[in-house]
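Structure provided below as C-alpha cells; questions to follow.
A protein chain is absent from this complex, but the other protein chains hold their places.
Naming follows writing order (A, B and C), and every chain is counted from residue 1.
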Amino acid sequence: MKKLINDPSTVTQEAVEGFVAAHEDIVVQLDGLVVARKGGAVQGKVGLVSGGGSGHEPLHAGFVGVGMLDAAVPGAMFTSPTPDPILVATKAADGGAGVLHIVKNYTGDVLNFETAAELADAEDIEVATVVVNDDVAVEDSLYTAGRRGVAGTVLVEKIAGVAAERGDDLQAVLAVAQKVNAQVRSMGVALTACTVPHAGKPSFDLAEDEIEIGIGIHGEPGRRRIPLASADEITDLLLDPVVEDLGLSGGENVLLLVNGMGGTPASELSIVYRHARKQLEARGVTVARSLVGNYVTSLEMQGASVTVLVLDDELTALYDAPVRTAALRWEL
Amino acid sequence: MKKLINDPSTVTQEAVEGFVAAHEDIVVQLDGLVVARKGGAVQGKVGLVSGGGSGHEPLHAGFVGVGMLDAAVPGAMFTSPTPDPILVATKAADGGAGVLHIVKNYTGDVLNFETAAELADAEDIEVATVVVNDDVAVEDSLYTAGRRGVAGTVLVEKIAGVAAERGDDLQAVLAVAQKVNAQVRSMGVALTACTVPHAGKPSFDLAEDEIEIGIGIHGEPGRRRIPLASADEITDLLLDPVVEDLGLSGGENVLLLVNGMGGTPASELSIVYRHARKQLEARGVTVARSLVGNYVTSLEMQGASVTVLVLDDELTALYDAPVRTAALRWEL
Amino acid sequence: MSAATLDVAWARRFVTLATETVVEHRVELSELDREIGDGDHGENLARGFTAVAAAVDGSSAETVGGVLKLVATTLMSTVGGAAGPLYGTAFLRAAKVSDAPEIDAEGVHTLLDAGLEGIVARGKANVGDKTMVDAWTPAVAAAQSSAASGASPAEVLRAAADAAQQGAVDTDPLVALKGRASYLGERSVGHRDPGAASSALLLDAAARAAQA
Partner (left out) sequence: MSAATLDVAWARRFVTLATETVVEHRVELSELDREIGDGDHGENLARGFTAVAAAVDGSSAETVGGVLKLVATTLMSTVGGAAGPLYGTAFLRAAKVSDAPEIDAEGVHTLLDAGLEGIVARGKANVGDKTMVDAWTPAVAAAQSSAASGASPAEVLRAAADAAQQGAVDTDPLVALKGRASYLGERSVGHRDPGAASSALLLDAAARAAQA
C-alpha cells in the first residue's frame, strides 16, 4: 500500500484539517471533525446536513457552502459517522427553520442519522430526512438493503441546497430533494480496487483483465465481473440500465454526470462522457446540463459512474443557481 | 493496462471531443484538436495560447475561457503538439493585439512552439513567448535541458490571463507572465508510475516500497528514489527545495498549490497541504491563497507536487479576478 | 462449580475480554467484511471496544446494567457503520433489563433476549438474512433452554456462545438479504457474515468472563 499519509489512524482528521485550512474562506471546522459553512447557520433558512464515511472526497465537505450544504459529517474511512457529530452538524446548520438530513442509503448511514435525528428532536430541532438511493446496480431492492446512494447525491445536495437558499420551508426542501432522488439514477464500474488505509490491502481482488460492473463506492463488489472491454462498451453497460430504469423514451431534458472514482485520468472521463452523450442523443434525449469530474470517489479507485437526472424547468433553474463550495462553484 | 479507452490511437481525439461537448458553454473545438474560447478571439485583447502533450488534464484545455487562455493545443499523449495546430490556435486567439505563447520548458514544446511562432510571424501575427520552468527538481540547469515547466504553469496562465483581460498590451502581459514564472517554484513526487495508452506499460518501474522524488509530469524519472516515507516527511522533501530556491526568509505572502498527479485521493492532497502550510507558517511565511486539486496531472499517476508562488499586491489582485474555465472558476 | 449469579465484576471482566478478543481478531473480521462488505468491521469494533475499555475503566458503574449502558453509549459514539448502532442498541436494551447488582441464569437469558430485540428493532433483519441476528437468535434459544434446565449463569452463557458460534458458521451458505453483503446477492454464498462472527466472539468473551 502506497499512500501519502502519516498514520492510518489519523488520516481522516488530518485530511479534514488540511481541507478546512485550504478553504478557510468557505468553511470552518467544528468538534468531531464536522465541517460547517463559515459564518454559521443562516437564520430562517432550512439547514442542510449530509455525511458518511470518508474516502469519497470531495463528497461531502467539498459541497459545504452557499447554495449547497450547511454542514458535513465525515466518518472514519468508508464508515458512516456516529450520531454525536451528526448532532453537532445538525445544531450548527439549524437556523430555526429545521434541518434536512441527506443520507445515502447504507444501513450504517441510515441507522446513525436516524439516531442523530432522534437526539436533535430531543433538542427541539425539526429534522426531515431524504435517503438517496440512485444506484441501479442493485437490482432486487426487495431482497437487499435497497438501492445505494452514489453520485446522484451531489445533485440532491446542489438542488435542495438552492431550494433552501431561496427560502423554501423544510417540507418544500424535502420535496425538492425527494423529486431529485426520484429522477436520478446512476451506475458505476471499477477497473481497480481501492485500499482503505487501515486495511492496507485492496478492498477486493480483480484480475488484470477483469472489471467490476455495478461497483459500490465503498469497494463493495458490484453486479458482476466481466472481462475488460472498450470504453464505449463499458459506457453502454452503465448507461443502458440507467436509461431503462428512468424509462427515458426520447424528448426528455437531462443532466449527464460522469463521475470519476478517484484514480481515473480526466481524459478517460471525457471519453466516457462523449459516448454516453452520443447514446442519449441517439435516443432523442437532450443533454441540457453536464458535469464531468471526481465528485463522489472511492479513494484511488480507477473507474467511473454514469448518472442521469431528468430535468424540468424547476430543477434546471435550481441547478443553475449560484453555488460557492470548494468543489462546485459558479455564479451565473 | 486497464483504461477506459477504445483504442490507444484515438484517445486524444475522443477525449477532446468529450471535453468540448461537456463544456460547450465555454469552449469550441477547432481543426487539429485545438480547443478555443467560445465566441472567438476578443478584439483588441492579447490572446493567450498554451499547449503540450496530452495526459496532463485539465491542463491546458481545462483552462480555456474568460480570464485565462484563448486557446489550447493538446498534442498526442505526453508528446508536444506539432506547429500546425499551434498556428491554428494562435490565429484563433489573435484579436489584433498579438498572442502570448505559454510554453512549458521541454525541448519538444519549445521547438514546436518556436516553429509555430515563425509561421505566425509570416502571417503578421506578433507572438511573444514565456517559457515556464518552475521545477526545482532539476538541479544543474546548466548541465541539462533546463528546469521543466510543471504545476506553476497554471498560475502563469491564470495571472497572465487576467492581465490580458484587463487590457495590458503584449509586452505587459509577457512581463506579468515572466514575473509569475520568476516567483513560482514546484517539486513533485510519484508513488506509482503512469501508463501511456499506446505504450501499454508503466513509464517507469517503482518497487512496492519506493517512491520517486522530483518526478516530471511525463513519467520522466526524478531526482532520486527513496523508500516510502510518511506524508509529512515527503512534503518536507518537496517543500524545502522550493522554499530554498525562492529564498523565503519569512514575512512573504504566498500562494500554496498542492497538485495531484491524477490518481491521488483528495484526502491525501489535503494531508500534504496541511503539513506544507504548517511548515511555511513556521518559517513566518503567510499562506494568503491556496489551491488543492488535480490541475497538472500525469494520467493515473499517484503522487503530488507542491508549488509556492510569492505574491505581491498586483499578482494577488490578478489571481483573485474572475475566471470562467472548465477547471478553474470563480467570479469574486 | 460456578456462581449462581453474575455481578458487576463479571461485566467488567467481559469488557476486558471482549476488547482483547476484538483487537486480536481485528484483521480476521475485516477480512471477512472485505470479502462481502467494505472491509472495516474489525477496525470499527477494535476502535469501539478500545474506547469502551477506557470508559469502563474510568467509570464507577456498580451494576451490570451500569457497565452495559456505558458499553452501549460508547459503541454508539465510536463505532459508526451498521455495527455501531446495532451493537449500541443491543447493549442499551440489555442494560435496561440488567440494572441490578446481581443477575441469575434466567437474568442472563433475559439480558441476551433484550439485546437481540434491540438488534431486530433497529436493523429489521429476519433470521436467515445472513446478519448478526443469525448468531444471536440461536444464542438466545440456547440460553433459554439452558436456563430452564437449571444451569448456572456461566453455563447459560457458554451454551449461548457455542450456539452463536454455530450460528455464525451456519451463515456461510446463506444469501445475504440485509446490510452491505446483500448487494452481492448469490455471490455472498460461501462467506461468513462478519457481524455474526463478531457476535460469537463477544458472547464467548461473556462466557469466559463468567468462568473466571
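Operating definition for what follows: a residue touches a chain if its C-beta (ideal position, glycine included) is under 8 Å from a C-beta of that chain, and two chains touch if they have at least 3 such contacts.
Quantities reported herein were computed from a predicted structural model and do not represent experimental measurements.
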Omitted chain - touching chains that are shown: B
Full-complex contact with the absent chain, from B:I26, B:A61 or B:A76: B:A76
Contact residue for the chain not shown (choose from B:G18, B:G219, B:P241 or B:G293): B:G219
Touching residue (missing chain; options B:L100, B:V138 or B:A190): B:V138
Missing-partner contacts on chain B, residue numbers: 53, 75-84, 106-108, 111-112, 114-115, 137-140, 143-145, 148, 196, 198-199, 201, 203-204, 216, 218-222
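In the analysis below, only the chains that are shown with their structure count from here on.
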Most distant chain from chain A, judged by the mean position of its C-alpha atoms: C
Two chains sharing the most contacts, counting C-beta pairs only: A-B
Centre distance in Å when chain A and chain B are each reduced to the mean of their C-alpha atoms: 29
Separation of mean Cα positions, chain C and chain A [Å, integer]: 33
